[in-house]
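Removed from the display is one protein chain of the complex; every other protein chain stays in position.
Letters A, B and C mark the chains as written, and numbering starts fresh at 1 in each.
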Amino acid sequence: MNAEPINVTGTLIRAKGEVLLSVENISLRFGGVKAITDVSFDIRKGEIRAIIGPNGAGKTSMLNCINGFYQPQEGQIVFKGERRAKMRPHRAAAGGIARTFQNVALFKGMSTLDNIMTGRTLKMKKGFFWQALRHGPAMQEEIAHRRVVEDIIDFLQIEHIRKLPVGKLPYGLQKRVELGRALAMEPELLLLDEPMAGMNLEEKEDMCRFILDVNNQFGTTIALIEHDMGVVMDLSDRVVVLEYGRKIADGTPDEVKANQKVIDAYLGVAH
Amino acid sequence: MSDIATRPAPSLLASPLVKFGLIVAAIVVALAIGVRLDTSNTLYAIFVDPFQQMVQAPDLLVQTVWEGLVSGVLYALIALGFVLIFKASGVFNFAQGIMVVFAALTLVGLYEKGVPAFLAVIITLGVMFALAVTIERVVLRPLVNQPDIILFMATFGITYFLIGFGEALFGGNPKQMIAEQLYLPKGAVDLQILGGLVSLQKIDIAAALIASLMIAALAAFFQYTRIGRALRAVADSHKAALSVGISLNQIWVIVWFTAGIVALITGIMWGARSDVSFALEIVALKALPVLILGGFTSIPGAIVGGLIIGIGEKLGEFYWGPLVGGGIESWLAYFIALGFLLFRPQGLFGDKIIERI
Amino acid sequence: MASGTAGQADTFPKLLLRNARERASRVAFRHKDLGIWQSWNWAEVAEHVRNFAKGLADLGLKRGEKVAIIGQNRPRLYWSMCAAQWIGAIPVPVYADGVAEEMAYVLDHAEAVFAVVQDQEQVDKLLSIADRLPHLRHMLYDEPRGLRDYDHSKLHAIETVIADGGRALKDSQAEAALAREMEQGQGSDLGIILYTSGTTGRPKGVMLSHYNVLIAAEIGCGFDGLNETDEVIAYLPIAWVGDHVFSYAQAMLAGFCVNCPESPDTVIDDRREVGTTYAFAPPRVFENMLTVTMVRMEDAGALKRKMFHYFLDVAKRYGEQILNGESVPLKGRLLYKLGDWLVYGPLRNRFGLTNIKVGYTAGEAIGPELFRFYRSIGVNLKQLYGQTEAGVYITMQPNGEIKADTVGKPAPMVEIRIDDNGEVLYRSPSIFGGYYKDPDKTAETMTADGYVRSGDAGFFDDGGHLKIIDRAKDVGKLASGDLFPPKYIENKLKFYPNIKEAVAFGQGRDYATVALNIDLIAVGNWAERNNVVYASYQELAGHDLVYDMIAKHVDEVNRSLAAEPMMGGAQIKRFLILHKELDADDGELTRTQKVRRGFIAERYAPLVTALYDGSDAADISTEVTFEDGRKGVIAARVKVRDAKVYPTGQEAPSSAKAA
Partner (left out) sequence: MLYREAGQYKSSYASDMAVFPLKEDRIGIAVILAIALVAVPFLGSDFFIASVMIPFLIFSLAAIGLNILTGYTGLISLGTAAFMGVGAYSCYKLTTLFPGVNIIVLILLSGLFSAGIGVLFGLPSLRIKGFYLAVATLAAQFFLQWAFVRVPWLFNYNASGAIEVPQRTLFDIPLTGAAATPETRYFVCLGLVVVLTWFASNIVHGKLGRSWMAVRDMDIAAELMGIKLLNAKLMAFAVSSYFCGVAGAMMIFLWYGGGEAADVFSIRLSFNILFMVIIGGLGSLIGSFFGAAFLSILPTALKFGLPALGIPIQGAAAEHVTFMLVGALIITFLIVEPHGLARLWQIGKQKLRTWPFPY
């Protein structure tokens, strides 16, 4: 948690200075199909960056490139000043990138608590033999991380499902647990793939508040894909718009809203 | 819905060319170092001598390949039974091997009870049909919509049940197949080729022929009959099959029965070559590497895979086996498959495996 | 005992220090937070409270000033009470779920200069009314969540205040000064102001001295032998006198542990985890538990259900006698033992009452069936009658003398007098010193000889147990001059699970009548079992078989009324079942689900007329508000039935048979 300047009630100032991650001329193909063509944009520290676009615009592919599931054929991604050619997901995780999936990707056989605890895996250092004893240092480590996880559970208000297996939880709660799991990694960059898909209005409001709180309280930079334009306009500082794998607009919500190309491509289309 | 993208299966090394080059290079280097360090000519025995033997005694090579071919045909037949069921119902039927044994035992057992040979065949077919219906009723129907692994495990249950059932009915001792009574040829054909004598068992030739005929018949069945088309449809989509007007349950009975027919034929052929015993159950496991080579859903794959495994295994056993004390037949097939898996996980004819995120 | 304690530790801060000395390592507070029960022992609590007091003092809190405390039951909020008392300030706990309007009144009236609140929600509420609270100087909060970006010039985290205080106390001079400040406090000082929730008019600030509250605590602790090994769960509003006495004063006095639940939704689970030995709950809580039990048992297998009900019957026959220590035949004893193993024990376990020593219910009348159920399964449930002005205790049920329909005998040190109009008056060392800034009301309530008017009408039965009939001003008279206690009648009816609401009419009339609501769940279940087909509440309510069933209940109520002194005249002569459920949205109930008799009489005037003009049915159409806010009209023809009236003053015939 970095120290943010404190302002009067309710409003906040986000430090939006340096570029945390920049995507430079990325192109991604699957066989002959072009998923992303020559897209560049950047994500600044502390901001909420939305990626929007019609179905099949390549939004999820973009996230997959950023956290290393896909390796783009062309272009580069610079994260924290580090230019990377190839990236494996676990390396991205170690570098401070966490994400959630469009269709919840929780560990269905495990409890909420254990799911979130897996987010702490990278931070747990005690070796195999201590783990086999589960006493002394290994236990202390478990407890220390349990504390962090409990804070997250408290933050997301999911105390009541702490010990329930996630497989049977309602969808909205699963999404919340998945966010919790990502938060447990204490990421610098949080990628959210349609965090509000399939939620009812109340759940959406809750999720919006959590996203804002995460950004505000922990100073986490967030990149999100979302279909609900109202949500995007309310939440995000800047928006990048993709269509057929190409970038067609980039700017503040107001600028994007006024962009004719965007209106043609996206806003005009009922979703 | 947003874009569902696909993720290429991870590969150890990006380009196949690089991969191949590296392997060749590694072998050459290993050989070079090895020969220099080699005092007891082990490397010579592995990498040079067998090939010299092949060239020097081509008749032995032909004989070995032929034997491999024949056992390959039988592997292919068992694999065929697997593929039929896997394609139509997604069940990985571990019990195919025991079905072969069971069919053969039933046939022989019936004959021993005094039933005329061909009537026994027909009754055995009836038994296999009854088995298919029973399995559908008792096992598959209650387990519909369960994960594949559960169905796989259920076929283990079928296997064990059939072993116990078969042994209880027919006893555990090996039996002689009634090859003569079924007018299967006996004896051998000796061919004078390549400066040596190659001996081909007539039964083996018959097996190869019958297997080919059966495969052709199956292909025709799938291609030209309504049920066959429905079966192919069900492999793609259960709904499509329903639209043809055949219920899923019927389809299951049909494929299991078809697999039962294949099992009976396999059992007769195999039994005619050696004898009918439960040892075949272990041999049937060889169908697994065959399937890996051929892909789980491809009939031609099953055949080609069966032949590759059969020939590879016999060659390996004959030329390299003695180096390590023999008996490598028992595991060579799996290692061939394993090697395949690492470089072509989808098999020879399988579709490219794509992971969705 | 009273004077002894008062002499040594006559204020709560002194008591706290005594506990820190005598049982330093015993756990004083637990709070289910972040997944486990965080605990603090008495020494830690004393340390925290001391530092807290210093922190408050350094923020400028002065002797005699008021500190509003708003939130759910949290250890730090309880500590804030003691910390304020430490430096002679007066804590004023405020109902947390009240609307900002109500809160504004109380804070303003109390002239609170500090507010200690639970979380962002309360901070926001106070900020929204900040312009009406000129006295308020500082706000302290317990949970920092969401408050990070707030202006912190007048807003502080409790944790920070405690830490600051702790640092300041490193200075031995400051420490001594703070200790002197605490020593200065005396038992007769104003200890706390508790605002009574205003069902009528504005809330009134009941002023209780340390001494008053201590006496009250002693009454309770002595009566049931509470000691430091007890466990209590604090989940009722901290502004309510009961919670203040049970979870604060008695804990301090006896040194037992106060457990704060994780959230209001998890109270039952939390209670089970802690296994409280001393509990308090309003009847509604017990009723809910029983309902849930019965509903769940409906889903059990037939055999298990049979077994369950068989053993409940056994409990009904022998349970209470065994609990009361009366003699029971061996067979009964054995059966009860078996039942205890199979049913009662597990049930107590599910309710979290396994270790319960004594449980109290009060606040409203509890149904005798309900009351007996808990007692029969071995829960020592008792009733008490109390008021904020009394420092809670007025009457209590002593062990072995527990009757479902009375509230017990006068509590120790309490004297009771029944006024001519039936009103209950009481006097004890724990009664309040007056209403804050309201001498008129104080004079109205206190008699010259030191008795307090309870405002409730009641009478003593033969055994010297008090029976409460109703609010004194609500007890009316029939035209004949007989007493007409509407709420008493209504409660008797509502004790039947099939009856959800009852409204009694009769003031100034010839006889008493009632309009009823059936309980859709209970009667719906009955309908299902009896193949009664219905499409709506209205249809079910008008069904003849339902009327027959309700008529039986009315008959039983009449019998019991006839058997009681002074009540016989109020027997129900005619009744009807309303065609719609009474609803707060339609203004028929208060938001606390109490019937608004006058409003209902007006709204359903044609029905009331029918109740008195002898007709056997009447037409009515009423406007209703649907859940989505739309309005509509429901019209119906409602039937009216006659009920049998029994001769008064003697046991009604065949009541045993009916039961």
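In this text, a residue touches a chain if its C-beta (ideal position, glycine included) is under 8 Å from a C-beta of that chain, and two chains touch if they have at least 3 such contacts.
Being a predicted model, the structure only gives us computed values, none of them experimental.
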| item | value |
| --- | --- |
| Omitted chain - touching chains that are shown | A, B, C |
| Residue among B:A57, B:V115 or B:L143 that touches the chain left out of view | B:L143 |
| Chain not shown: contacting residue from C:I36, C:A130 or C:L338 | C:I36 |
| Residues of subunit B (touch criterion as defined above) contacting the omitted chain | 10, 12, 92, 138-139, 142-143, 146, 148-150, 152-154, 156-165, 167-168, 172, 282, 285, 288-289, 292, 296, 324-328, 330-331, 334-335, 337-338, 341-342, 345, 355, 357 |
| Residues of subunit A (touch criterion as defined above) contacting the omitted chain | 67, 69, 88-90, 92-94, 98-99, 101, 105-110, 114, 117-119, 121-122, 124, 126, 128, 131-134, 138-139, 142-143, 146-147, 181, 185 |
| Residues of subunit C (touch criterion as defined above) contacting the omitted chain | 27, 30, 35-39, 231, 271-275, 293, 296-297, 299-301, 304, 307-308, 341-343, 345-350, 352-355 |
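In this text, only the chains that are shown with their structure count from here on.
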| item | value |
| --- | --- |
| Distance from the mean Cα position of subunit B to that of subunit A, given in whole angstrom | 48 |
| Between subunit B and subunit C, centroid-to-centroid distance (C-alpha), Å | 77 |
| Contacts with 2+ other chains: residues of subunit C | none |
| Two or more partner chains touched - positions in subunit B | none |
| Touch list for subunit A against partner subunit C, complex | 4, 6-12, 113, 146-147, 150-151, 153-155, 159-160, 162, 213, 216-217 |
| Contacting residues of subunit C [partner subunit A, same complex] | 33-35, 127, 145-146, 148-152, 262-263, 265-266 |
